[in-house]
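The following block contains the structure, expressed as structure tokens.
Other chains of the complex are left out, but the ones given are in their true place.
Letters A, B and C mark the chains in the order given here, with residues in each chain numbered from 1 onward.
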Amino acid sequence: MNRQERYEHGMKVLEQIDGEAGQRVVNSLADISPELGHQVVAWAFGDMYARPELPPRERQLVTLGVLTALGGCEIELEVHVNAALNVGLAPAEISEALLHSAVYCGMPRAINATLVAKKVFAERGLLPLTNAG
Amino acid sequence: MNRQERYEHGMKVLEQIDGEAGQRVVNSLADISPELGHQVVAWAFGDMYARPELPPRERQLVTLGVLTALGGCEIELEVHVNAALNVGLAPAEISEALLHSAVYCGMPRAINATLVAKKVFAERGLLPLTNAG
Amino acid sequence: MNRQERYEHGMKVLEQIDGEAGQRVVNSLADISPELGHQVVAWAFGDMYARPELPPRERQLVTLGVLTALGGCEIELEVHVNAALNVGLAPAEISEALLHSAVYCGMPRAINATLVAKKVFAERGLLPLTNAG
């Protein structure tokens, strides 16, 4: 694949997983760092997400763990909470994953991530959760 | 103690230390992750803060150090700057603790935490500090 | 449940998931901070891991993401790579989860975690991986 084909391949994966929220982040980079936008699409999605060794649902669980632990990634968490819903995680499973992370990265990071999930769930009409512990 | 008693015990500790600010965080979790709210109250406050091995004033100094170093915890720092005042730390002592942290986690984290303290102190009519270095 | 029962309940969960590696960490805390050991067992495993909202396999994926992103958690990663194997993740799935995390927390954290996994896999006679991408 050439550079353009790698981008197009990655964009198909990105659209399936992140939907519009991912597209908006890439667009926001267009006039400042198009190469960063290209790498998000062609490398992160085209090369990495597309690999069959883990299904999208399980990739999102890893991603939620990483972003929660890093902290300060509200923009990206919003994209990936949406992505987690898109690939089949139930809202209560997402909440549980964030709750679980509290053991390893502490209450504040877990609370911050949960409040981002709350925003996404609210936008998608998923609140209140009926089966969250 | 059963689950409900553990919660009530923790809530008494939380109210003494964090006051309304802590209550607001727990409330914000009610429709998205009630279990996370429960664990903040029953575990973090009921099990951990309630232990007599360190007095609340000294727990807050540790907490301020941890939250400043983590970064990206403005919501929680706001709660704990309030808590620090509630348990008897003077505004100038809180500022000094945050200044001190700069040695270990750098100027940006210390500045960010200090600006959170500034917001809390302003809300409580404590500015300008008269005896801050 | 009383304190002792909470500990015993948590220890059963810990043994199923972490096996001996987790037990060793708890033992290492006995003469310095038995309460930290107690909380790892009674709270982290008894209260959190034991919840049915996410299966152990998926909790381990979140845990691997968090520990990889935090960095400096080689001791805990070693426990949890073992745990990941114990709850049914294949070696190549674990490697893939760590590779995936590179997108979000960068190459060095992913490399460090992968070298911990390499140590665990070697000890369990699982190298070389035959189906790692």
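What we mean here is this: contacts are C-beta pairs under 8 Å (C-beta built on N, C-alpha and C of every residue); 3 or more make two chains touch, one makes a residue touch a chain.
Given the structure is predicted, the values throughout are model-derived calculations rather than measurements.
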Oligomeric state of the whole complex, in copies, if 3 are shown: 6
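Operating definition for what follows: only the chains that are shown with their structure count from here on.
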Identity of the chain that, by mean CA position, is farthest from subunit A: B
Top chain pair, ranked by how many C-beta pairs fall in contact: A-C
Centre-of-Cα separation between subunit C and subunit B, whole angstrom: 29
Cα-centroid distance, subunit A relative to subunit C, in whole angstrom: 23
Contacts with two or more other chains, residues of subunit B listed in rising order: 35, 39
Residues of subunit B that touch subunit A when the two form their complex: 25, 28-36, 38-40, 44, 66-67, 70-73, 75-76
Subunit C residues within the subunit B interface of the complex: 35, 39, 43, 47-48, 51
Interfacial residue positions of subunit A with respect to subunit B in the complex: 71-72, 95-96, 98-99, 102, 106-112, 114-115, 117-118, 121, 127-129, 132-133
